[in-house]
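Okay, so here's the structure we're looking at.
Missing here: one protein chain of the complex. Every other protein chain is in place.
Let's turn to chain A:
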Amino acid sequence: MALGYEAWDSERAAEIIAELKSHEGATLVILHALQEAFGYVPQDAIPMIALALNLSRAEVHGVFTFYHDFRKAPAGRHVLKLCSAEACQSAGSDALAARAESTLGMTLGETRADGVVSLEPVYCLGLCATAPSAMLDGRLIGRLDATRLDALLVEAQR
């Protein structure tokens, strides 16, 4: 279980949904709030949202799967995002991603089998003037190089 999240609890989820359902077009707002609380959005939440918003399950499921951010399973304890967009590419991000993959023994876009770390690509963090960029558990890192990356990789495996 990733750090800082509550265990899934359908009553707590129902509270969150009830609190937010009056927003105009509330589906994304609710999905975000659930993911913020639990670290992911379990399958069980979909019919609950559908019922509260008077939508079909298929509609809510369709929204949930459209967006890259929403997780159907918990992420690793640490989430390391490496920017893989053009400005970071120009500053050597591809080699850094390969280095991270080999150190962690996993591929970009996966959660490691032991559940310790998720390694994910992100397409621009808006830090393109201090590229390459990364984000570890929500913390931003610019001017990434092999040395700084290695330190992050140690942190990400704790």
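What we mean here is this: contacts are C-beta pairs under 8 Å (C-beta built on N, C-alpha and C of every residue); 3 or more make two chains touch, one makes a residue touch a chain; residues count from 1.
As a working rule, contacts and distances are computed from a predicted model.
Set against the options "Formate dehydrogenase iron-sulfur subunit", "Sulfite reductase", "Fe-S cluster assembly protein SufB" or "Putative ABC transport system ATP-binding protein", the UniProt name belonging to the omitted chain is "Formate dehydrogenase iron-sulfur subunit".
Residue-wise, the contact with the chain that is not shown comes from A:Ser90, picked out of A:Gln43, A:Ser56 or A:Ser90. Residue-wise, the contact with the chain that is not shown comes from A:Ala131, picked out of A:Ile46, A:Val117, A:Ala131 or A:Leu149. Checked against the hidden chain, the listed residues A:Leu34, A:Ile141 or A:Ala156 yield one contact partner: A:Ile141.
Taking the complete complex into account, residues 23-29, 31-32, 53, 59, 62-63, 66-70, 85-91, 122-131, 133, 138, 140-143 of chain A touch the chain not shown.
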